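These notes are about the structure you will find just below.
Note that one protein chain of the assembly has been removed; the remaining protein chains are unaltered in position.
Then we have subunit A:
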Amino acid sequence: MTATSVIELLRQQIESCEAQLRDLRQQLAEAEHDQQQEQTHDRLRHATDPHGDPLGHDMNFGIHDDFRSEVFAALSHVEADKPSAPRWPLDKSEYKRYGRQLIMPEIGLQGQLRLKNASVLIVGVGGLGCPAAAYLVGAGVGILGLIDGDTVEESNLHRQILHSTGRVGMTKVDSARIALNSLNPNVKLVAHTSHLTPESAIRILQLYDIILDCTDTPASRYLISDTCVLLGKPLVSASALRTEGQLMVLNNPPLRAGDSRGGPCYRCVFPKPPPPESVVTCGDGGILGPVVGVMGILQALEAIKLLTRNAQPPLTSEPMLAQPSDPPSLLIFSAYANPMFRSIRLRTRKPKCAACSAQASVTAKALESGSLDYVQFCGTVNPVDALSPSERISVDNYAKLRLAINPFTGMEPSKESHILVDVREKVQYDLCSLEGSINIPFSMVSHTSSHPYNEGNGRQQGAEEQTWVSSLRAYPDKPIVVICRRGNDSQITVRKMKELGLDNGGQRWIGDIKGGLKAWGQTVDRDFPDY
């Protein structure tokens, strides 16, 4: 059993390394191809050989030799005189590459030049950052900065489209650079391979024209917004969870703090952070790839709109008026609603905002000195610690209880001796579960009031809740073992069961399994799926 799993592990590792090698070879081939093309291109541009020139070919016929040499002398003279002055504002290959957006009135030559001269920073190269970066690099921004301190994990790949199977374990920034460079080698990519900190935020963000917040925690959202206000940069902020996404363009226009005509910042909209227990991550709540993809692409779109604003002067007959900024709004995307998009009007700058008002307490000095603790400001969730050691059992001991042969009866495993309650939601329970367990979803447990007679939620619900409680009451002698994904909800469930009196005043043992199914998969049953 142990030997085969080691062999299997090695096989998987070799397979992964080979995939990575294949991937690298392909990247190398592409990079070499690009370089070769560039060199050929340069040679063509600087070629003086008239025979290679289509123009020279035409002139070979019916023209005096003297005149010909004069013309060539003149042509080569011009070229020798101004070797660096380009004939067109964009490189020939750029006309070709960006042709489909160049011919749009919203972009045009001026818009493309603005993109080329612009620098954009992407904070977080995950589900939002990957598609946002891909479209901005595709569109030809001059410089793209990437910040992330994480490495690529297998569970990222369904949505973080710049990364690949072969690059699992690589830093997200490096993985993204490889993909983006092969997409468009004209864009200069700047790597910042550690997470943004209050001390480094100003130094890094000041290098860029527009910031995209593609992060996933409230602390980083406040930090990025505050820094954008201090530096006068517009901020395109998005987030996504499960089937929904939200998008805001903040600090737009990015006027200085105290100027009420400036756009609201993240603190204007959310002056106080949410309670930490209400913050759900993609790892816990789930995320559908295209949902976060849509939001990342919308961020790229808003950045392009901001960079190319007023790039095309209006027709001469119309008065020259600068387009005003769009009024501040929050776009809500909901994949399973109809309609899927909904835009709501947001407030303007908050007169007493801590970041962007005249009374702002967030200053560059406070930020750089590290005296603003964003993690503390947003709070953290303490690990659940609701039970005493005697109410908890380790996965190893539970495995013994479950699998060991009973020394008295000789053979009967102890599986039937207790009730194993799995409190993960049904959809997770259906993915994989321990044999013999029963599923009582945590949402049902937490819907159940500990004081049944104070129930104010309507009859039907009350009756339903009673079912799981009474079914456990029907076997008053069997100990109850509760398990969940990581060992938090199981503790709360044990508490609730005791409040409901299911332990018969302490006569029946009720407890949970420490570390949940994650620990079970790591130490007891290596084949148990980890999702």
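Here is the rule we use: a contact is a pair of C-beta atoms (placed from the backbone, for glycine too) under 8 Å apart; a residue touches a chain by one contact, two chains touch by 3 or more; residues count from 1.
To be clear about the criterion, contacts and distances are computed from a predicted model.
Q: Among "Ubiquitin-related modifier 1", "Trafficking protein particle complex subunit 10", "Fe-S cluster-binding ATPase" or "Mitochondrial distribution and morphology", go ahead and choose the protein name stored in UniProt for the chain not displayed.
A: "Ubiquitin-related modifier 1"
Q: Kindly state which of the options A:Q20, A:S200, A:Q246 or A:N439 is in contact with the chain not pictured.
A: Checking each option in A:Q20, A:S200, A:Q246 or A:N439, the one touching the absent chain turns out to be A:Q246.
Q: Out of A:L10, A:V280 or A:V381, which touches the unshown chain?
A: Residue touching the absent chain, from the options given: A:V280.
Q: Where the complex has a chain not shown, which of A:I210, A:A238 or A:I393 is the residue touching it?
A: A:A238
Q: What does the interface between subunit A and the hidden chain look like in terms of residue numbers?
A: 124, 126-129, 213-218, 221, 238-242, 244-246, 269-275, 277-282, 285, 287, 292, 330, 332, 334, 337, 342-347, 446-447, 449-451, 454-458, 460-461
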